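Right after this comes subunit A.
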Amino acid sequence: MKIRKNGFLKTGEIMSLVLATVIVTGFFWTPYGTTAMNAAEKTLPPSLHHLLGTDNFGRDVFSRVISGAGTSFLIALGVVAVGCIGGVLIGSLCGYFGGIADAVLMRVCDAITAFPAILLALVVVSLFGGGMANILLCLGLLFIPSFARVVRTEVARVRDMNYIQSARLMGVSTGRILLRHILPNTFPVLLPAVTIGFNNAVLAEASMSFLGVGIQPPQASLGSMLKDSQTYLNTAPWYALGTGGMIVLLVLAVSLLSEGIQQGTGRGQV
Partner candidate 1 sequence: MDQTAGEPAGVRSMDRHGEKEGTRQTFGRTSCGDSGDEMTDRQSQKNSGQQAPDLLKVSGLRVHFHNAAPERYAVNGVSFSLKRGDTLGIVGESGSGKTVTAMCVSGLMPRGKADEEGSILLDGREMFSCSEENLRRIRGQDVGVVFQDPMTTFDPLCRIGRQVEEALTVRGIPKMERRKRAVEAMGLAGLRDAEELYSRYPYELSGGMLQRASIAAAMITKPKLLICDEVTTALDVLIQEQILELLRNLNEDYGMTILFISHDLHVVKKICKSVLVMERGKIVESGETAEVFARPQHAYTKKLIASIPARAERCRTYD
Partner candidate 2 sequence: MKVLLRKILNLMIALLIVTLLTFLALQVIPGDPVTKMLGADATAAQAAQLRTRLGLDQPVLVRYGRWLLSFLKGDPGISYSYSMPVAEMLKGKLSVTVILTALSFAMTVLISIPLGILTARSESVRVNHFFLIMDQLFMALPPFFIGILSVYLFGIVLKLFAPGTYVPLSESVAGGLGYLLLPALAMALPRSAMTVKMLRSSIRSQMAEDYVRTARSRGLTDSQILHRHALRGAMVPVVTFLAQSAAEIMTGTIIIEQVFTIPGLGRLLLSSIGSRDFPVVQAIVVLMAVFVILVNFAADLINMAIDPRIRVS
């Protein structure tokens, strides 16, 4: 797949690269401990010492934002991985073999996609308990249908093409046809689905943590930090701005990348 360079792609690449570097660094080192409280430095405005100021416990907001972004990043990655693998499996088998199983599964997928994922995730996670693993699994499973749908459509389209027919006539095994000839065709449609899924996962996790049913304190999460920051909007607005800004940057970087890829492959608009 050839992708033409364009402004969106370049900006997206640079933003993603910078964010990824910061986030990965954050896994090993942050300027201050993410849970280190300091009673003497409560709600300090941004300065050279604390780039985004400090929160009500005197914790460095910048450090916590980076670590929270790391959590979001890991969860989103995991959700997309679960959704993508499940979606490709279900989608390609349904698309290739068709039949009643296909019809029923796609019906179920439609029903789940029509339903806002956040509501389901909210109820399920809050009743079964939060924490990274639960969120990841729950959102991942809920994201399978959207991937399955695009994969199925593409596989069903490619399945009837002449070169697949001739491969079948030449006696190539079904598994090999699926793996070597059909699946590579789904990459162009999978790529936008992955980026959209990533963003939806980031937003879903942030929303759930914001409502207090996601990542539990003291682990840093952008959503729960934003929730906390609301109480101190009067005295420490930088807390909210820094945290929310990070969510926006994460989402923006990936969506620019996605838009860039779509334009670069001629699927986007000018």
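The working rule: contacts are C-beta pairs under 8 Å (C-beta built on N, C-alpha and C of every residue); 3 or more make two chains touch, one makes a residue touch a chain; residues count from 1.
Basis for inclusion: all candidates are chains of the complex that A comes from, given by their letters.
What you see is a predicted model; the values in this text were computed from it and never measured.
Which member of 1 or 2 touches subunit A in this complex comes down to candidate 2. Subunit A makes touch with candidate 2 in their complex at residues 7-8, 111, 114-116, 118-119, 122-124, 126-128, 199, 203, 206-207, 210-213, 226, 229-230, 233-234, 237, 240-241, 244, 247-248, 251-252, 255-256, 259, 268-270.
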